[in-house]
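Have a look at this one.
Heads up, one of the protein chains got dropped from this complex, but the rest are sitting where they should.
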Amino acid sequence: MSVEVRLVEVGKVTIGGGEPVIIAGPCSVEGLDMLRAVAAAAVEAEVSILRGGTYKPRTSPYSFQGLGLEGLQLLGQVGREFGLPVVSEVVAVEQVDTALEYLDMIQVGARNMHNFPLLSALGGVDRPVLLKRGFMATVEEWLMAAEYIVKEGNDRVVLCERGIRTFEHWTRNTLDISAVPLARMLGGYPVIVDPCHASGRRDLLEPLALAGLAAGADGIMLEVHPDPDKALSDGGQSLSIPGLVELAGKLKRVSTN
Amino acid sequence: MSVEVRLVEVGKVTIGGGEPVIIAGPCSVEGLDMLRAVAAAAVEAEVSILRGGTYKPRTSPYSFQGLGLEGLQLLGQVGREFGLPVVSEVVAVEQVDTALEYLDMIQVGARNMHNFPLLSALGGVDRPVLLKRGFMATVEEWLMAAEYIVKEGNDRVVLCERGIRTFEHWTRNTLDISAVPLARMLGGYPVIVDPCHASGRRDLLEPLALAGLAAGADGIMLEVHPDPDKALSDGGQSLSIPGLVELAGKLKRVSTN
Amino acid sequence: MSVEVRLVEVGKVTIGGGEPVIIAGPCSVEGLDMLRAVAAAAVEAEVSILRGGTYKPRTSPYSFQGLGLEGLQLLGQVGREFGLPVVSEVVAVEQVDTALEYLDMIQVGARNMHNFPLLSALGGVDRPVLLKRGFMATVEEWLMAAEYIVKEGNDRVVLCERGIRTFEHWTRNTLDISAVPLARMLGGYPVIVDPCHASGRRDLLEPLALAGLAAGADGIMLEVHPDPDKALSDGGQSLSIPGLVELAGKLKRVSTN
Partner (left out) sequence: MSVEVRLVEVGKVTIGGGEPVIIAGPCSVEGLDMLRAVAAAAVEAEVSILRGGTYKPRTSPYSFQGLGLEGLQLLGQVGREFGLPVVSEVVAVEQVDTALEYLDMIQVGARNMHNFPLLSALGGVDRPVLLKRGFMATVEEWLMAAEYIVKEGNDRVVLCERGIRTFEHWTRNTLDISAVPLARMLGGYPVIVDPCHASGRRDLLEPLALAGLAAGADGIMLEVHPDPDKALSDGGQSLSIPGLVELAGKLKRVSTN
């Protein structure tokens, strides 16, 4: 079964063309040095796109909320230095114009999949959008959310499956692997798998990433941190730098098999 | 078990003081005549607050999206005519200033419970907020969302339990009746129960509303339409006007027993 | 809305006739003295039926599994001493004959709602059955399970809603209060609410029991232990003896209002 999806260009990178991409970077951009360290590893690991969170939607208002604009600027700068296109999340319409100055791809996070004004605003810009599935959204609702973007004229949409909420409590969420072929078949969009948010466990990243590719995913998104145990957010599900290089190598070998 | 919660004033109405309030109105404001018909019934039924949707977040971009500003203006006008405070939903930060001109209470819908910029913006205004629970949010996350508002200085928060998403498919959602005493005990906020969105079935509105009051809810929110079968949204879970008068009468009798 | 359901006789007690019954007793029968203490309290509290677990299905094989036959005998003896009909759970077809010697009502637990041979066997006996909803079963599946009993000739079925499994983690399960009117309307069976297993929290028993009655339940099932903190199972959700007397009194007052 080989399903064709529309190709989406992100800078020099093509998503959906058969060769899986790896998107990697820190959950939160914490500073210039750590971001450069990650970017250097990303280049070594043949990662295609650098990611980094700067506006962080957090359950508690007292958790670290990201560096905001400063983080965007750092991400843009490091992306240029290392020749990597960059993607980050925006959480409000009024951030979009600024984000366009720095980002090659704009991410909508799971908590904003139903933020219809934000989706519509991104439908009007000339930049690809990475639309994460809400952890409480059906595949049908996810495709409808994509339609809010496409309807406004921007069809450069890539979907990202990052796990749904279930009763299972040994994983942070439950990776809905069926959603990968379903969204590709029924929506025609490329689909990226995010095993970090799906599982919340470093020991599951490899099997879930491999399963994602086997199910037809167009790429894998990974969290990386130079020192995961000291990360300001999501350290427990982040790869170390050697961990990234090793896992990326395995994914490359599988996908060129 | 009688738990004290903070009192929240909405115009001349007090929520949380022991006497349950009824909030009622159409899912969507569709025009002046229908809104006046509902408001007249609301007065007859001793409803405390008039509600009506004007910015409607809909799963599909091709569904009716509400009258927007015009709806807000109609709601403000009819509220003044009938002496009823009014509440409606906003879905974006940039709607807040306009909404303040017309509304006595501002609602955050289930899909925006995790819209942190919106919550923070509402923390800075002088108006009570009705915060609906996300349909896949834990009670803990709901209380954290309220904290985003309170942290900015606005502690006039009323919570609304409207059902969570489960595997049960004979109801639209599953009313989490336990959330009523939990949120009151652990958050200290008044809690309103919305049996319409919780069940999606007119034949369950009465037992769920009665159960809500028995569990300690500070009020009940109901959808009403002069002709439910012709409603532009959510007709199947709306009361008719005589249905409102009858149910409101029962709720009053129970709560003054 | 008053829905008529079929009447089910349990010894001298009628379930479904408009006056709610209280079923109470220990999660596990632990010995004669504790059971007599609970039965005496049950009489004082005007409880209608004495319950007590003797074959305990436990998640772990290393947890206390109940007294088995000895527990059944104790329950039968104490029921006669205090003039209370008794109900307990069986977990296998081969226990049914023995159970008939001691019990006035036979319970099928949540984990056995899909044990079709057991349901069919109970369809062939002359004894009412208390069928708990599986924590993973839709209302439709629950009514179908009842049909396995009725099809074999025994229509003396009482349903018990005891909570379903959801993502909410501040309660053990989520009491599906909508299931009470749904199962009564669509199945025509009396429905009992079990707030103990639904919530797993002593501080929620009162609001959930009151909500159950308000939603139309035909009775409430409660766990009681002379010393809840030392219970061999489910102590955290059990009432003390004074707690039973107090809550039963409140439920009586509400239901005769």
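Order of writing sets the labels: A, B and C. Residues in every chain begin at 1.
To be clear about the criterion, contacts are C-beta pairs under 8 Å (C-beta built on N, C-alpha and C of every residue); 3 or more make two chains touch, one makes a residue touch a chain.
The model shown is predicted, which means the values in this text are computed figures rather than measured ones.
Checked against the full complex, the candidates A:30, A:89, A:104 or A:176 give a single residue touching the omitted chain, namely A:176.
Interface note for the absent chain: among C:93, C:185 or C:254, the touching residue is C:93. Of A:65, A:88, A:154 or A:199, it is A:199 that touches the chain left out of the display.
Chain B residues in contact with the hidden partner, per the touch definition given at the top, are 136, 165-167, 169. On the side of chain C, touch with the chain left out of the figure occurs at residues 57-62, 91-94, 111-112, 114-118, 120, 135-136, 140-141, 144, 147-148, 151, 165. In the full complex, the hidden chain is touched by chain A at residues 1, 136, 138-140, 164, 166-171, 174-182, 185, 198-199, 203-204, 206-208, 210-216, 254, 257.
Definition applied: only the chains that are shown with their structure count from here on.
Ranked by number of C-beta pairs in contact, the top chain pair is B-C. Centroid to centroid, with C-alpha atoms defining each point, chain A and chain C lie 48 Å apart. The multi-chain contact residues of chain C, meaning those touching 2 or more other chains, are 166-167, 169.
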